[in-house]
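Read through the structure below, which is laid out as structure tokens, and then see the notes.
In this view, the complex is presented without one of its protein chains, the others remaining in place.
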Amino acid sequence: METLLHILDIFGIAVFAISGALAAGKKRMDLFGVVVLASVTAMGGGTLRDIILDVGPVFWVTNPTYLIVAVAAAVATFFTVRLFSLPPTLLAIADAIGLAVFTILGTEKALAVGMPAVIAVVMGVITGVVGGMIRDVLSGEMPLILRSELYATASFCGAIILTLTISKLQAREIAVLASLIVTLALRLSAIKWKISLPLMSRDKGA
Amino acid sequence: METLLHILDIFGIAVFAISGALAAGKKRMDLFGVVVLASVTAMGGGTLRDIILDVGPVFWVTNPTYLIVAVAAAVATFFTVRLFSLPPTLLAIADAIGLAVFTILGTEKALAVGMPAVIAVVMGVITGVVGGMIRDVLSGEMPLILRSELYATASFCGAIILTLTISKLQAREIAVLASLIVTLALRLSAIKWKISLPLMSRDKGA
Partner (left out) sequence: METLLHILDIFGIAVFAISGALAAGKKRMDLFGVVVLASVTAMGGGTLRDIILDVGPVFWVTNPTYLIVAVAAAVATFFTVRLFSLPPTLLAIADAIGLAVFTILGTEKALAVGMPAVIAVVMGVITGVVGGMIRDVLSGEMPLILRSELYATASFCGAIILTLTISKLQAREIAVLASLIVTLALRLSAIKWKISLPLMSRDKGA
């Protein structure tokens, strides 16, 4: 399980870096801009989580492997995007896996340093969604998370499932798996059937 | 006084959360987007203050009550805004009270950990205005604080009054009250009579 989560963690970094690099490509940035935007997307959430928890230097300072993976994924995207394009469906699925894994890692890290359940859930969501928010702000878009199909909601539900079950079950594996499935199922259904929460609006006609 | 400030603190969190939720409503966000934008507005300033001062986990991690109040205020706003709308004047007054209270709490926290006067003033202003800045950036608006009627200036004057008087007077109550009145008076007069500082401009005709 530890090994699987670690592999998924590296996978999540790479996937989010690719999504950041593709967003950079739309804005006609140069190689360095692409690397910066990809790195911020991949590591922004975990960075904010570590800063808020105040548990020493942030994760990629302690272990630069993450940084190297993000940069490598960004550079690879930069050069391969001219040759062939990734199918959007594949990318959306990969992104959903990244979201689910980051949510689990963020929630677990908060619980590991003794945080109460409500904070652990918030840290899971922050780890999952903040990287994408910074990506959108830096590339001049309205943050996807604030308008889109159950993105943060899926992360939120995954974090709650993990927090509730991990203490009760005494079986971390099952809790982690349940969280992973819930986040993935919610996010992927929302993409497939264009589900979203009701919008806030004063006029009924809109 | 302690109790009054604590009540006003919770009140400030709720008021800023409502202002964030209303901003989210204008952008047609869903429930989760509203909660996120409201929470960031209510707690962004204090979070940045605590991160910069590096005094352990930020305030809402230590005491999740703030988080719960912000989320509750956001959810309540989401559902009631369809039924009836808050009068803008009431909201502007409530927002000014929040600004005044947050300025006091930020300044006091910095002084309490032994910061010099100049840093205490900056921390008061950061606590008062940063939440609204992040709200504006995330919802794609030019930050209000950078252009509007004595918003940050009122916070700045309130923080200076508090810093100057709290050490001289030996009477915390009077210092806090003086700061509260100065910030409120400046901000509310600015709204009523549309006062602003002179703008920076090269052309005299503009």
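For reference, chains read A and B in written order, and residue numbers begin at 1 within each chain.
What we mean here is this: contacts are C-beta pairs under 8 Å (C-beta built on N, C-alpha and C of every residue); 3 or more make two chains touch, one makes a residue touch a chain.
Just so it is clear, the structure is predicted and the values come from calculations on it, not from any experiment.
Peer 1: Using the touch definition from the top, which of B:Ser39, B:Thr107 or B:Thr153 touches the missing chain?
Peer 2: Of the candidates B:Ser39, B:Thr107 or B:Thr153, B:Thr153 is in touch with the missing chain.
Peer 1: Could you tell me which of A:Arg82, A:Lys168 or A:Lys194 touches the chain that is not displayed?
Peer 2: Of the candidates A:Arg82, A:Lys168 or A:Lys194, A:Arg82 is in touch with the missing chain.
Peer 1: Using the touch definition from the top, which of A:Ala24, A:Ala42 or A:Ile161 touches the missing chain?
Peer 2: A:Ala24
Peer 1: Using the definition of touch stated at the top, determine which of B:Ile68, B:Ala112, B:Met142 or B:Ala171 touches the missing chain.
Peer 2: The missing chain is touched by B:Met142.
Peer 1: If the missing chain were put back, which residues of subunit A would it touch?
Peer 2: That gives, for subunit A, the contact residues 21, 24-25, 27-34, 36-37, 47, 51, 54, 56-58, 61, 64, 67-68, 78, 81-82, 85, 137-140.
Peer 1: Kindly note down the residues of subunit B that lie in touch with the hidden chain.
Peer 2: Residues touching the hidden chain, for subunit B, are 51-54, 115-116, 118-119, 122, 133, 137, 142-143, 145-147, 152-153, 156, 196-202, 204, 206.
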